[in-house]
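A short write-up of the structure that comes next.
Of the protein chains in this complex, all but one are displayed in their positions.
After this line comes chain A, so read on.
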Amino acid sequence: MDALSQTAEPRVVLSARGLGKDFSGFTAVNNVNLDVRHARIHALIGPNGAGKTTVFNLLTKFLQPTRGTITLMGTDITRMAPDAVARMGLVRSFQISAVFPHLTVLENVRVALQRPAELHTQFWRSLKALDVLNGRAEVLLDELGLTPWRDTRAADLSYGRKRVLEIATTLALDPEVLLLDEPMAGMGHEDVHTVADIIREVAKHRAVLMVEHNLSVVEDICDHVTVLQRGEILAEGDYATVSNDPRVRTAYMGSEA
């Protein structure tokens, strides 16, 4: 597969066709087509209320689509449950940092590792049984620079580090497709760079779809951009194409673009 990812258009791992969602008469998302490719970073941008998070919730099955189909690595997942989709390798993060606050940093990562290791149903064994996962967890913490906080409760971390921990937990599942909902939101300048580097690194071996408001980050790291407006796709292409599109400029009037 690595040889394949070197070519211009790697395989599509996650695709949506004619995706739509109505909330009691109000159409939040309409006719969205997306192709998320292996080893590519795909950005989903658009003004507030454009339906980016709704699209995320539909793709990860946290919401049931009203119309359309979703395919993950050749399997139709349109009617599947969110946990089943996660087990297939489509793992998401959340807009508000999603860590387990009273668990330590190490335990947070281990929770993700428990299921693939089949250490999640054993109610008769001691917690020491989980120590076999420490090695793998520590490697992840080390890669993301979290080693000094190994035994700190997640609640006591700074905001930026909570987001990094969330990424570490997500990566622990070694997902095929990573959906990141505003991974840089509320972060300081330095943290943004660190996280951007992490995302670039992880995208070498997997597909990444991210919602992001920080357009300089999008320009910097994303290969493909989809612009949403009022629940529909407004424009699509690489950053240069999209940012020069007059319709996108109008939609973003007054903002950075």
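One rule holds for everything that comes next: contacts are C-beta pairs under 8 Å (C-beta built on N, C-alpha and C of every residue); 3 or more make two chains touch, one makes a residue touch a chain; residues count from 1.
Going forward, contacts and distances are computed from a predicted model.
J.: According to its UniProt entry, is the unseen chain "ATP synthase subunit b", "Transcriptional regulator, XRE family", "histidine kinase" or "ABC transporter permease"?
T.: "ABC transporter permease"
J.: I'm checking contacts with the chain that's been left out. Which of A:Asn30, A:Thr78 or A:Gln114 qualifies?
T.: Hidden-chain contact among the options goes to A:Gln114.
J.: Thinking of the whole complex, not just what is shown, which of A:Ala16, A:Ile41, A:Val55 or A:Leu130 touches the missing chain?
T.: Checking each option in A:Ala16, A:Ile41, A:Val55 or A:Leu130, the one touching the absent chain turns out to be A:Leu130.
J.: Just name the one of A:Ala137, A:Val164 or A:Ala235 that touches the chain not displayed here.
T.: With A:Ala137, A:Val164 or A:Ala235 as choices, the missing chain is touched by A:Val164.
J.: Decide which residue listed in A:Asn33, A:Gln64, A:Gln122 or A:Ser216 touches the omitted chain of the complex.
T.: Checking each option in A:Asn33, A:Gln64, A:Gln122 or A:Ser216, the one touching the absent chain turns out to be A:Gln122.
J.: Please give every residue of chain A in contact with the chain that is not shown.
T.: 60, 62, 81-84, 86-87, 91-94, 98-103, 107, 110-112, 114-115, 119-127, 129-130, 145, 148-149, 152, 156-161, 164, 169, 173, 187-188, 190-191, 194
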